[in-house]
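Shown here: the complex without one of its protein chains, the others still in place.
Naming follows writing order (A and B), and every chain is counted from residue 1.
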């Protein structure tokens, strides 16, 4: 690792101020960032830890029934504290990494990083959540902009994410056997006004909504509704762990299983 | 250099570290607690698992300064007060749950964290929980067996007793 200054502010305002320094970077749980730094693939002047900001931690149910999760909330905390209020999201959190990783990794860090095979982007996009930063609110559909790219500006911090809670939801994850990220992960959420299907792990453009599946399921919410749908393999990731065709196939299978889980 | 202070295995310690100093380096190089091992650089092998404020974390994937003020537990602090092996350690020895010993500290620390939350895990729960702890020697058979035994379950019916 290149060396850097370490700061651990206790308020959002102080964190924003610290991130104003040139080449300063926010540090969530560090579960992706620290391995990146070890490879010397990044050289921040300072790391601003968000782990000391109490107002960015925890899970709460808002008056309108939506669930808000602080940006610095660990996966383990989401798994435990959202179990009643948004069980599908709690279950998703419980499938990220491994127990020790879940004790450090945070939802804000994961969403801000937008790894194309990460779980949370599917959950956030699939839920149609709202990403709340220190300066604004961004709808999930406008937030994810491709591989490791989001709508966040330099120094902008995800302070919380607000999830509308669907009638039913399910995350179906097919493991990449080495990293245990998603080879394909499908988050399906069924709301009163329609179904959302978000897919991670599969596309070269990162997380995406499978609109054809949504339309089909809006017409008829049962597994068979997907039977004739095929996703175009051309834009899928093809690598050591699975061909484009295989990923395209898995998107269908995982979506079908998510429907079954929601029935 | 910044001063970091924490409690490690019940003792207050402090030292001067850089921003980039990992908790695993602080334990190994500053405190000579070399029982915590580093087996990878991508946070997957789990040989470095320690407890920070009672929770299992990968110490090679956490900055030492993030643990400032924390209560840290390592393999060196796991034995009973009289020096004898604790229940988990004893189960690992009784059931041959280790061979080369390199992954073992992480396995023991993860097991302690598992059993704190889930005192009687099923075989499937044990295997799932060990997702972040790699062992190359045992094929996991005797590790899983040892963990179930440490939780007080009868493992006599498990194959190859």
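One rule holds in what follows: a contact is a pair of C-beta atoms (placed from the backbone, for glycine too) under 8 Å apart; a residue touches a chain by one contact, two chains touch by 3 or more.
Methods note: contacts and distances are computed from a predicted model.
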item: Listed names "NADH-quinone oxidoreductase subunit I", "Carbon monoxide dehydrogenase large chain", "ATP synthase subunit b" or "Sugar ABC transporter ATP-binding protein", matching UniProt entry of the absent chain; value: "Carbon monoxide dehydrogenase large chain"
item: Hidden-chain contact residue, picked from the options A:86, A:174, A:187 or A:210; value: A:174
item: Contacting the left-out chain in the complete assembly, out of B:54, B:69, B:101 or B:119; value: B:101
item: Those residues of subunit B which, in the complete complex, touch the missing chain; value: 20, 28, 33-42, 44-45, 47, 74-76, 78-79, 85, 89, 92-94, 96, 98-105, 108, 123-124, 126-128, 130-131, 133-145, 158-160
item: Positions on subunit A where the hidden chain makes contact; value: 1, 3, 38-40, 174, 177-179, 239-243, 245-246, 249-250, 253
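Everything below uses one rule, namely that only the chains that are shown with their structure count from here on.
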item: Separation of mean Cα positions, subunit B and subunit A [Å, integer]; value: 28
item: Complex contacts: residues of subunit B adjacent to subunit A; value: 2, 18-20, 22, 41-44, 46, 49, 52, 55-58, 61-63, 65-66, 68, 110, 113-114, 129, 131-133
item: Sites on subunit A touched by subunit B in the complex; value: 1-6, 8, 27, 30-31, 34-35, 37-39, 46-47, 49, 51, 76, 97-101, 103-104, 179-180
